[in-house]
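I have a structure here, written as structure tokens, and I will follow up with some questions on it.
Excluded from the complex is one protein chain; the other protein chains are retained at their positions.
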Amino acid sequence: MSAAAVKARVATVWLDGCSGCHMSLLDIDEALAVLAGRIRLVFGPLVDAQEFPEEVDVTLVEGAVSSQDDLRLLQAIRQRTKLLIALGDCAVTGNVPSMRNGLPVKKMLESIYIQGVTTAPGVPKTGVPSLLKHASPLHESVRVDLHVPGCPPKPEAIAFVLKELLDGRKPDLTGQVKFG
Amino acid sequence: MPNMISLRIDGELVRVEEGHTIFQAAEAAGKQIPGLCQMKGLSPVGACRLCVVELAGVNRLLPSCTTPAQEGMSVTTQSARIKSYRRMIVELLLAERNHICAVCVSNNHCELQALAMKLGVTHVRYTYAYRSFPVDTSHPRFVLDHNRCIVCTRCVRVCAEMEGAHVWDVMGRGVGSRLVCELNRSWGQASSCTGCGKCVQVCPTGALAEKGCAVEEMIKRGQSISRLAETRGGVL
Partner (left out) sequence: MRRIDDLSSFHAAREAGLAKLMPNVPRIAVGMGTCGTGNGAEAVYHAFADQIQGRGLGYKLVRTGCFGACSEEPLVNVRLPGKPLVVLHRVQASDVTAILDDIAAGRIPAELALCKIEEWDHITSHVQYGCDYREIPLWNEIPFFQGQKKLVLRHCGLISPLDIEEYIAVGGYEALYKVLIDSDPERVIEQIKLAKLRGRGGAGYLTGLKWEMMRKAQSGQKYLICNADEGDPGAYMNRNEIESDPHSLIEGMTIGGFVTGATEGILYVRAEYPLAVHRLQQAIEQAEGCGLLGENILGRGFSFKLSMVEGAGAFVCGEETALIRSLEGKAGRPTPRPPYPAQKGLYGKPTNINNVETWYNVAPIVIRGANWFQETGSAKSPGTKVFSLVGKVQRTGLVEMPLGTPLKTFVYDVGGGVAPGRSVKSVQTGGPSGGCIPQDMFDTPVDYETLAQLGSIMGSGGMVVMDEDNCMVDVARFFVEFTHSESCGKCVPCRSGLDQSLRILNKFTRGQATEADLVTLDEISRMIRDMSLCGLGQTAPNPVLTTIRHFRNEFEDHLRAKRCRAGVCEDLALSPCENSCPLHMNIPRFLELLKEDRTEDAFLSVILDNPLPASTGRVCQHPCDNRCRRAGVDDAVNMRDVHRFIADSAFADDALYARAMARLLAVRKAATGKKVAIIGAGPTGLACAYYLSLLGHEAVIYESNAAAGGMLRYALPDYRLPKDTLDREIGIIEGAGVKFVFNTVVGRDVMLNDLAGEYDAVFLSIGTWKESWVYLPGTELTGVIPALPFLEAVAKQQPVTVGRKVTVIGGGNAAIDSARTALRLGAEVTILYRRERKDMPAIPEETEAAEAEGAKIVFLAAPHRIVGDAEGRVKAIEAVKTRLGEYDSSGRRRPVPTGEVIRFACDTVVLAVGETVDLDFVKASGLKLQESGTMLEVDRYSLETSRKNFYAGGDLITGASNVSNAMGYGKKAARNIDQRLMAEKRWSQLWPDFEYAQSAPHHPSESGRHHVREVDAAVRAKTFHEATLGLTPVEAMEETCRCLRCDVRNGD
């Protein structure tokens, strides 16, 4: 069996979030080098693939589910992934994106794009996905296998999670992670 | 010399003065039972239910903060059932209002956040309520954000029992219960408030905070209130 065949197929996804969790992933420093030998990154902001691939072993999802596009992508991810991991507070709790949830979508958009601007007021209608009523954590839409909270999660926590998973264990995060 | 009584807590023999609660007895034995409404120096109310313990021979769970320790009791502070219930309570509190730790003045210094971490809560299984709550910024030095309030009533008690002002109380009922200043006035208008800030110091979350604090900057000094109570005496 070739070395490439045993590499785990890993994807990372960026939904409604700030990319901070991806930054934290890159911040695991030298652990990246170790990981590189054991995983193959098949999808995400860090690679070129356009279509979410089939048969992914682990997908790390950053960000809340805020739009129809987010929801569709997440459902596809769930179907094609063995382990789905909610990475960071937005994916785990809704976090900052969910702060809009107290307002009706229409009112919120108007306050930003009409009351909030002086030139060319108007809510953009084309080229943007329609927003869901609430920005919500992943597990309100699909089954999630592991939650790694934090804003962002500490690099050590991410490294720990990936290492444990690659070693075939379910990581116990008690005392290792926190909200915020 | 007060009467001393003996009881077992998690198998360990503990001797305390008669009249102590189980919570106090455990504390005396160096065991920390979690609790968010309980605070040394304030009268116990048994509201958060996090401090429940099991008692040998009793089917019901008992709140340790209001149950007096008695001679010969055998108390269990940790069990699978208690642990699972405590997690549920913390998750319910997180889902009830809008606790966005990342943007909170009390981030990293919050008792609710710390307890969630300690109990291994990595996510909330319940549906977030996303109710809108007001923020009262009318006081010159302090701010009250109802979104972060867990209605533990520590502020109500410290103000009534220690400061003697009774500025705070709770209005409404059920999920509509809300901290209220005097007879539902804005805090800045409150004539009975002495501005002592005790309420802010005892608040376990970022609901009551000093103005001017940015994220993570609000560090509470709740222990100084407990010490003050001790100095004044009369409080167990």
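The chains carry the letters A and B, assigned in the order they are written, with residues numbered from 1 in each.
As a working rule, a contact is a pair of C-beta atoms (placed from the backbone, for glycine too) under 8 Å apart; a residue touches a chain by one contact, two chains touch by 3 or more.
It should be emphasised that the depicted structure is a prediction, and the values quoted were computed from it without experimental measurement.
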item: Contact set of the excluded chain (shown chains only); value: B
item: Residue, one of B:L61, B:A114, B:C213 or B:L228, that touches the chain absent here; value: B:L61
item: Full-complex contact with the absent chain, from B:P134, B:G172 or B:G212; value: B:G172
item: Residue among B:D10, B:E27, B:E96 or B:E217 that touches the chain left out of view; value: B:E96
item: Footprint left on subunit B by the chain that the document does not show; value: 44-50, 52, 60-61, 63, 66-68, 81, 84-85, 88-89, 92-93, 95-96, 125-127, 129, 150-151, 169-170, 172-177
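One rule holds in what follows: only the chains that are shown with their structure count from here on.
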item: Between subunit B and subunit A, distance of the C-alpha-averaged centres to the nearest whole Å; value: 34
item: Subunit B to subunit A touching residues, read off their complex; value: 94, 98-104, 107-108, 113-114, 116-120, 122-125, 127-128, 130-132
item: Complex interface listing, subunit A residues touching subunit B; value: 86, 89, 92-96, 98-99, 101-103, 134, 136-137, 139-140, 144, 146-149, 151, 172-175, 177-180
